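Down below is the structure, laid out as structure tokens.
A single protein chain has been omitted from the complex, and every remaining protein chain is retained in its original position.
Letters A, B and C name the chains as they come in the text, with residue numbers starting at 1 for each one.
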Amino acid sequence: MAKLWKKGYGLDADAEDYTVGEDYLLDQELLPYDVQASVAHAEMLSECGYLSKEEAGSIVSALKKLGTLEIKKGDEDSHTAIENYLVEKLGETGKKIHTARSRNDQCLVAMRLYFKDHLQKLESETNSLIEGLKKKKDVPMPGYTHTRKAMPSSSGMLFSAYADSLEDDLALLQSVKKILDKNPLGSAAGYGVPLKISKESTTSKLGFGKTQGNPIHCANSRGKYELLVANVLTSIMLDLNKIASDLILFSTPEFGFFKLSKELCTGSSIMPQKVNPDPLELVRANYHVVSGYEAMIKGICSNLISGYHRDFQLTKGPALKSMKITLSSLKVMQKIISGLEPDEEKMKEAMSKELYATEEAYKLVEQGVPFRDAYKEVGKRFM
Amino acid sequence: MAKLWKKGYGLDADAEDYTVGEDYLLDQELLPYDVQASVAHAEMLSECGYLSKEEAGSIVSALKKLGTLEIKKGDEDSHTAIENYLVEKLGETGKKIHTARSRNDQCLVAMRLYFKDHLQKLESETNSLIEGLKKKKDVPMPGYTHTRKAMPSSSGMLFSAYADSLEDDLALLQSVKKILDKNPLGSAAGYGVPLKISKESTTSKLGFGKTQGNPIHCANSRGKYELLVANVLTSIMLDLNKIASDLILFSTPEFGFFKLSKELCTGSSIMPQKVNPDPLELVRANYHVVSGYEAMIKGICSNLISGYHRDFQLTKGPALKSMKITLSSLKVMQKIISGLEPDEEKMKEAMSKELYATEEAYKLVEQGVPFRDAYKEVGKRFM
Amino acid sequence: MAKLWKKGYGLDADAEDYTVGEDYLLDQELLPYDVQASVAHAEMLSECGYLSKEEAGSIVSALKKLGTLEIKKGDEDSHTAIENYLVEKLGETGKKIHTARSRNDQCLVAMRLYFKDHLQKLESETNSLIEGLKKKKDVPMPGYTHTRKAMPSSSGMLFSAYADSLEDDLALLQSVKKILDKNPLGSAAGYGVPLKISKESTTSKLGFGKTQGNPIHCANSRGKYELLVANVLTSIMLDLNKIASDLILFSTPEFGFFKLSKELCTGSSIMPQKVNPDPLELVRANYHVVSGYEAMIKGICSNLISGYHRDFQLTKGPALKSMKITLSSLKVMQKIISGLEPDEEKMKEAMSKELYATEEAYKLVEQGVPFRDAYKEVGKRFM
Partner (left out) sequence: MAKLWKKGYGLDADAEDYTVGEDYLLDQELLPYDVQASVAHAEMLSECGYLSKEEAGSIVSALKKLGTLEIKKGDEDSHTAIENYLVEKLGETGKKIHTARSRNDQCLVAMRLYFKDHLQKLESETNSLIEGLKKKKDVPMPGYTHTRKAMPSSSGMLFSAYADSLEDDLALLQSVKKILDKNPLGSAAGYGVPLKISKESTTSKLGFGKTQGNPIHCANSRGKYELLVANVLTSIMLDLNKIASDLILFSTPEFGFFKLSKELCTGSSIMPQKVNPDPLELVRANYHVVSGYEAMIKGICSNLISGYHRDFQLTKGPALKSMKITLSSLKVMQKIISGLEPDEEKMKEAMSKELYATEEAYKLVEQGVPFRDAYKEVGKRFM
């Protein structure tokens, strides 16, 4: 299959496998965004006189018919697959699609569109979880510090705290979405192109908030913007990790405050009695997976001079995979919250007197005893 | 020295050393913020009738005279040091300062004030660096991809890309500053207090944008908000890592595009000729230090149920240290940029003909040759 | 498809997708090891009287014919696939294979066999790289510190340093291989089984060095042993990262000490002249990928009480993937080293006089000048 950079001698087969890696598989998910940007690019080239109206028309029409093209290993990536497809369909005209662009800005713009779209989905799934949390019944239960009973609390206060924390994530998400909302198309390989193209035209066609003017900034934002998105994902997953940690413990028979929906538990292959909270455990663990992917991105982008390096290709997997994990974790958590039942009897029983020790100290305070003395007085009752 | 929670038996000496750790040293930096919040707390207690006007007056007056109290290991932390100081100065009245608060919300509010103040400093230092970058002379130089010459670029384009990237960081910083701008005082140990206090009063006195209402959300934001700040710091340090990587390479004799100020280089203990870019190397390495501190925070906060755990104490060091490193790295980088001189002769020499290969291909494109054919045609000249 | 723990109600479809994850794909690679252990298990059960000779014989014979069974998503994992296969083939007898074992120890033993086998491969690939390095021609070249010329060195000294460092990795590998060389089969779900089985029998049949006696130790080594292997992989990848970093820089035209084989370079989609060291860049980046997978394992295993948790499932992907990446990176690096050519002319030119400054200082030392004075004297010549 034709490589865009082919020069007449072949790449070593092992080296080819190694360099392509899983890129051709990952790009399957990026393909629609690559096509969308290619359409805008072709139309802009026509506006600027680099393609005739007919050429642009046939390219756009071919791209719109492309559907679910399967990217083969030999294609290397979606960018190559698209050009190969156009050359096959349109001959000479197809060879013009790559005018004034590089795979670098093509990848940048596809990732950017992917992120904008998926941050939207993330926002929507997060909001659904928040709504689910707000619908739950409010039942008094003990509040814990140091995994020990502390003061009176309630399931409503707990769920509302989850919701507040997810709202913080949404604020971060909005900010990252705005930072990313810049069109990098036209930056080519990171140093622009010596042609009179209109970046503003593709910015408008693709619905970006603004044009990312400096081409080196475009190139250097590869990996860095992936990291910003990863920050959002890690932040959300840390909240889900907290919810999962709470529910795994509070649904043990020893605590017994909540019952998990049976449809969301699994069993053991050896112990007949077991009902295990596997989805919650996997949510908990997936925080670390997403956090590990963030670590990959942070490492890959470091100690590199400005401009593109092939290293950046390996930020794509972590970015796409951690987005997918976070979205599915949010969905599973929505179901878990929805199916969760408080065991009001158990919760009531658990409201034992040590939870009210601070309140007792405050009663002495209201009688004029300095707080530290009241604290010591009440403390003696629990020794 | 009196522990706030003392119960009549001693803590094992090794366990005490282990639990106090470096907290008493770190808290020295938090002390002014702790005092500021304690003043607001005392005034609020008086407004709400838990302290007489005289008591509040004497507490506030003592706190304002406190100056640079040295926190001793035996004090455990700044919170204890403040209460011990007030009891020593004011007797019974001092024992009332801890009414309606816990060390948990006291620490939360002090950290919050510290962050607000230091994010401001960070913004200001980042802006100074951006200004410094914009002042540098613009000289043509080669643009690199894959650490190989790619297309024509310029030092102005490069420095302006740094500035754009730092602007992205500032957008993130603004967003994080806003998320953090909530008053947690009054959340006590994470479950509020059964007293009629006014959180709104301390919110207003301390200049917070809003009150963080849900006390569990307050408790659970310990560590999580540290992570948000760490995201900002890592983002800035990644930019500085890029600048450092560029300048270390571009100031080698082999490249020779820039000369570093001698006052910012060090020598070797054995090789008499050496002039080494040590500050740049340390900026590069400090990205990893800050990123490692972020990893600590991410790990410490995971797999824990809601509510306070002593684990969170260990997020304080990473937070304060990475803030300090980032601020000093920004300052050093300002000086490095300010002292940097382009070697225009070397840069001119480096503008060799392969940089113009893409331009040549585009000349063929302008003559009607499809881009991919033009690319192949020009490619032959470089084989 | 039958789940081993099925209880008469279905698992929610999304939860099932979420819990199965990519496990059924990963297990394809573990299947041969799972089969190998199942054979030993069946034979042991027969020896201990839990299976008749005929039953064991038919199970072993069916397992040996199993070949490349495709594990379907509905199978959940290789353990289930094997039992389902045996029940389908052998009816009642198949239902007996899971006697005295759990999926936990089944997975533990399969991973252990996988690791033993792949550590062997890793050792062999590392040795091949060492041999390749030792075969390269020795040519004088500058030695660098701080990315600046320091003292005279040679390509032979450099390659031999790589080899020495890889030898260190092999020492670590040997040690980890020995730690892992323990049979966990029979630990069941982490608390053994109340049956009279012989762990020693499977230990011997499977070629393990010893039996891992304590079943909780077996359960708790899930993740921990993955981390030990990850330590070895990270160590090797850090060496390859160093080699890659050297060769990327030393093969730039600006340095020019080495020429890379063209078959191991790729081009640009836009710049006709480019010959890029992509495989080296991916080796460099893959260090961070492997290191990120290690971070996942480190995070997943933390803050969990003893005994199995579903979280551990997610250590499988990082373990298998980082092993695969390291093996392929070693192979690619062997080819890169094999195709590498020194540019002796360029290397000779680069041996400039500042490299000999320390030697000059030592000449003064030999004449009786104290070293620090000699250093200062020679230093003046380079100011």
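Note that in this section a residue touches a chain if its C-beta (ideal position, glycine included) is under 8 Å from a C-beta of that chain, and two chains touch if they have at least 3 such contacts.
Keep in mind it's a predicted model, so treat the numbers as computed, not measured.
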item	value
Per the touch definition above, residue among C:Leu69, C:Leu172 or C:Met351 touching the missing chain	C:Leu172
Residue of C:Met44, C:Ala189, C:Met271 or C:Met347 in touch with the missing chain, whole complex considered	C:Ala189
Which residue of C:Pro32, C:Gly74, C:Gly339 or C:Gly379 touches the chain not shown here	C:Gly379
Touching residues (missing chain, whole complex) on chain B	3-7, 9-12, 14-15, 17-19, 21, 79-80, 98, 101-104, 188-189, 193, 261-264, 266-271, 274, 276, 278-279, 281-282, 284-289, 291-293, 295-296, 299-300, 309-314, 317-318, 328-329, 331-332, 335
Contact set of chain A toward the excluded chain (per top definition)	145-151, 248-249, 252-255, 267-268, 270-278, 281, 295, 298-299, 302-304, 354, 357-358, 360-361, 375-379, 381-382
Residues belonging to chain C that touch the chain removed from view	4, 7-8, 50, 83, 87, 92-93, 95-100, 104, 143-147, 150-153, 157-158, 160-161, 164-165, 168, 171-172, 174-176, 178-179, 188-195, 212-217, 219-221, 224, 227-228, 231, 234-235, 238-239, 241-242, 245-246, 249-250, 284, 287-288, 291, 295, 298, 301-310, 358-359, 362, 365-366, 370-373, 375, 379, 383
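As a convention for this text, only the chains that are shown with their structure count from here on.
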item	value
Chain A on chain C, rotation in degrees - Cα superposition, rounded to nearest 5	180
Rounded Å distance, chain B centre to chain C centre (Cα mean)	35
Residues of chain C touching at least two other chains	267-268, 270-271, 274, 276, 278, 281, 295, 299
